[in-house]
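Heads up: the structure comes next, in structure tokens.
Every protein chain except one is present and positioned as in the full complex.
Order as written gives the chain letters A, B and C; numbering starts at 1 within each chain.
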Amino acid sequence: MVDLSAPTSAPLATAPSRTEAGPSGRKPRRSISRANIFLYGTLIVFALYYLLPLYVMIVTSLKGMPEIRMGNIFSPPMEITFEPWAKAWSTACTGLNCDGLSRGFWNSVQILIPSVVLSIAVASVNGYALANWRFKGADTFFTILIFGAFIPYQVMLYPIVILLREMGLYGSLTGLVLVHTVFGMPILTLLFRNYFTSMPEELFKAARVDGAGFWGIYFKIMLPMSLPIFVVAIILQVTGIWNDFLFGVIYTRPDLYPMTVQLNNIVNSVQGVKEYNVNMAATILTGLVPLTIYFISGKLFVRGIAAGAVKG
Amino acid sequence: MNTFKLFLAGASLLALSTSAKAVDLEVTHWWTSGGEAAAVAEFAKAFDATGNKWVDGAIAGSGGTARPIMISRITGGDPMAATQFNHGRQAEELVEAGLMRDLTDIATAEGWKDIVRPSSLLDSCTLDGKIYCVPVNIHSQQWLWLSNAAFEKAGVPVPTNWDEYAAAAPALEAAGIIPLAMGQQSWQTSLAFQVLVVALAGSDVYNKVYGDKDAELAAGPELAKVFEAADKARAMSANSKVQDWNQATNMVITGQAAGQIMGDWAQGEFAVAGQVAGTDYTCLPGLGVNEVIQTGGDAFYFPVLKDEAKTAAQGELAKLMMSPEVQVAFNLKKGSLPVRGDVNLEAANDCMKKGLDILAKGNIIQSPDQLMSADSLTQVNDLFVEFFNTPSITAADAQKRFADIVASAD
Amino acid sequence: MAADRKPSQLFRNLNAKVAAIPMILTACVVFVGGTLWTITYSFTNSKLLPRETFVGLEQYERLWSSNKWLISIENLFIYGVLSLIFSLVIGFLLAALLDQKIRFENTFRTIFLYPFALSFIVTGLVWQWILNPDFGIQKVVRNLGWENFTFDPLYNAEIVIYGVLIAGLWQGTGLVMCLMLAGLRGIDEDIWKASRVDGIPKWKTYLLIVIPMMRPVFITTLVIIASGIVKLYDLIVAQTGGGPGIASEVPAKYVYDAMFLSQNLGQGFAGSTMMLLTVLIVLIPWAYLEFGGKKHG
Partner (left out) sequence: MTSVSIKDLSLNFGEVKVLKTLNLDIGDGEFLVLLGPSGCGKSTLLNCIAGLLDVSEGQIFIKGRNVTWEEPKDRGIGMVFQSYALYPQMTVEGNLAFGLKNARVPKDEIDRRIARAAEVLQIEPLLKRKPAQLSGGQRQRVAIGRALVRDVDVFLFDEPLSNLDAKLRAELRVEIKRLHHRLKNTMIYVTHDQIEALTLADRIAIMRNGIIQQLASPHEIYNKPVNLYVAGFMGSPGMNFLEGAFAPQGASELSFGVTRVPLERYPFVSDERPGKVIFGIRPEHVTCGPAAESEPFNTEVEIEVVEPMGADTLVWAILDGREFRFRVDGQSQLREGDRVRIGFDPAKASIFDAATELRL
């Protein structure tokens, strides 16, 4: 057959320019048009509202105490000192131990990793089972689970203390990991279920036809395609578990207390006068891990949320 | 050379015998601020000296934050080795449930019965004849702390009792000084009220209302007088916008405020700030009207532990807390009074001395914690924090609601 | 001949059921079990430790006669309704603005969402400092000249809940914006072209066409926001401690204080049962919409 792709010159003779006077070509858009002012204006005003606290935290954490007492919290620091950060990290005292937040940091990491891994693994399997393997009663359990998302933690404190005691896990790291898995499960399962239901049905049917079983499909087909929702799950769980104070302090012992307990102790124990700069430095330090994880995967988070929440 | 070796053997033997083997004891408490932390350090130092190790489990945020954690840990079956509670009925149910260790054998061995004065402290620890806690200090709420500098600035002589102090309020305000510093936490406003009751209505009215839950007396004229004073106190502390008690104390130390009704643990803050009783600040027990000491304060309970060595170490810690030297060192730093009558505190400043001789004279009252259940006490606290923060509630309706609470209190 | 009978319902896709056991356990033992346990003990006068001395509705009578509880319900209602409305309105507005293919979209989105990564305790502390009359906004504005400018919500009983709202919105709207943006990006491009050809201004297209189309997204967002509102606790503790007085009390704090401060489990459980009731009222319509309404799969 003849090769048709060869480009052909324009058959019509290029007539002389026929454009007349009057508007022609791209419409000149004034870059400072009224719509743009409103658009960027509102965004900037909201951006300031959102950035204000971060600005205050950073600025105050770099000031010495005299400068704080005298000036107001919005003025930039005259002479910047990192002493409050050092103190918050290593020397701030909570009761007897004066080793700042550092002790809590490694505890938090030790709590975070297993909790995030376990809770996401369990929730993703739940979501997958609910989405593709409709078994009788599955939806009723799911509704109970969603109902669980609404129950305030305080209500469940006591029953879980008893539950863990009977299982002999009270006060141990495993106990806390289990608690985080339980309380993370509702919303995560909801997200995973929505995500997997939005996946094309044919994919799942094709795999079934090829003889792949429940786990085969999960690992070979579903998992590889669910990076966005995994990112969302990781961000939600990391922020939730890292920032938790209540469970960390009730279900573990002092040598396992997460960083938030140290933060609470530093901020709430007043050596003479309240050291705002150390408190703020400690606050930023505690928020650093979830913030960094969020900054790294912000974009994926939006795409994941789209798939996870929208198709619900 | 061999003497050295001998000495080594002896020392290790000695160490071995006294404390079987070095053991870590986790102690939870809520002393995280200024003077308190220094005081706890005394306990820790003394205990570490015995070869064991004090593992500090401080939880900041006053009893409100700490107690739930302690209770959950104990009921959850993973208790700490020792924990702080206030004198009174907070740990009552834990003891009844058999979760707390019986210290009667140590108490009798050490003869606590006759050294602890006032004996009511030990009574709060006893249940059907057995002793379950070690009282470590006496904190009396019945104190008014005044900043001499503030009164000089206002050109008013330092008052000696409540009425003079109330009369000086306008002058203080004129000088831009907040007459009465008051933290916004509920226990602080409630403390101020019951100090006013003891001072203006007298100890027996206090005992009848808080102890016997006498509702008509609570609604009666004596209490009405006290509610008037409370209304006055409310006006005086209207714009003291701080949250924690030691922030309020700090306002007195720096002269921003003229005075504060607070327990004797405030002395710790004055000490840390390097102020001297008598010259920089003045202390009026019982608001200078009815000099009385309230036996509030703290005691240590020892949950039952399975580990043999730890139980032994617990006994050691209990004995140590009651020993004279530790009592002196601890109470000096804490600004509280020792529980042992046979200890003299020459190093104590004159406010502590005032407290000691009131204690010696024996006019003592029990603290609300010892008289009322936590449930009723919290209702009283909520009433007064609401009263102090809502000017629209008049003294009369506050009294009526107080009487209702007392009627249903247990 | 029974061999070829269809395998009983139970063993069909056994794997799925085995895999779902953790979910079933959590749902039944923890949530259902825990809730039932709480409800039963709300009819007892358990103090520090649970005990089975039944007292009927006594705890509930005391609950509804307690001033602190009534204030906390009122606060939760005000905070709940306003936070729902504002976070949806602000969330949608920001999403719509970001949907206009503007420059710096990523930076703006990161700015709006970073608070979500911080804990409520951090949020509470920072906003407590900002709203503090002695060194916060009020002092700054006064230094600028307006001498009697007063902005101290956290110390004014009537409007303290709005101070909490400002902090709550700061923390929560970022996520709502993300959900809305995701919803907007799901709308078919032709709908926009059609409305432009029909000469309908943008804001009307958003209001009358796009929002009705985004019903599922709104429902999911409502579930997520509502579940956050009911559990409001750490923000109150960190920002106002329930003060001034008991003006910013919330049910979750009432339950916590009752259980641990007043050492009265019975009263705490009564409060929490009431909270579960309000949750049911919110949840039943959602469950119906999600499963009942459109039977699918």
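The rule is short, and it goes like this: a contact is a pair of C-beta atoms (placed from the backbone, for glycine too) under 8 Å apart; a residue touches a chain by one contact, two chains touch by 3 or more.
Keep in mind that what you see is a predicted model, and the values were worked out from it rather than measured.
**Q** Kindly name the visible chains that come into contact with the excluded chain.
**A** Checking the complete complex, the chain left out touches A, C.
**Q** Which of these touches the unseen chain: C:24, C:209, C:222 or C:282?
**A** Result: among the candidates, C:209 touches the missing chain.
**Q** With the full complex in mind, choose from A:22, A:66, A:211 or A:224 the residue touching the hidden chain.
**A** A:22
**Q** Thinking of the whole complex, not just what is shown, which of C:18, C:191 or C:284 touches the missing chain?
**A** C:191
**Q** Given the full complex, what residues of chain A touch the hidden partner chain?
**A** These residues of chain A touch the chain that is not shown: 1-2, 4, 6-12, 14-15, 17-20, 22-27.
**Q** On chain C, where is the contact patch with the chain that was removed from view?
**A** Its contact residues with the unshown chain are 188, 190-191, 193-201, 204, 208-209, 212-213.
Here is the rule we go by: only the chains that are shown with their structure count from here on.
**Q** Between A-C and B-C, which chain pair is linked by more C-beta pairs in contact?
**A** So, comparing the two chain pairs, more contacts are at A-C.
**Q** How many Å are there between the centre of chain A and the centre of chain B, using C-alpha atoms for each centre?
**A** Result: the chain centres lie 43 Å from each other.
**Q** If you average the CA atoms of chain A and of chain C, how many Å lie between those two points?
**A** The answer is 16 Å.
**Q** Pull out every residue in chain A that's touching 2 or more other chains.
**A** If we look for residues of chain A contacting two or more partner chains, we find 157, 162, 264, 267.
**Q** Which chain B residues touch at least two other chains?
**A** Those would be 68, 75.
**Q** Within their complex, state which residues of chain A touch chain C.
**A** Touch list, chain A to chain C: 39-40, 42-43, 46-47, 49-54, 56-57, 60, 68, 72-74, 122, 125-126, 128-130, 133-136, 138-139, 141-160, 162-163, 181-182, 185, 187, 189-190, 194, 197, 213-215, 235, 239, 242-246, 260, 263-264, 267, 276, 279-280, 283, 286-287, 290-291, 293-295, 298-299, 301-302, 305-307, 309-312.
**Q** Which residues of chain A touch chain B in their complex?
**A** Chain A residues touching chain B: 93-97, 157, 161-162, 164-165, 168, 170-172, 249-251, 253-255, 261, 264-274.
**Q** In the complex of these two chains, what residues of chain B are touching chain C?
**A** So the residues of chain B in touch with chain C come to 64, 67-68, 71, 75, 90, 92-94, 97, 184-186, 241, 243, 373-375, 377-379, 382, 385-390, 401.
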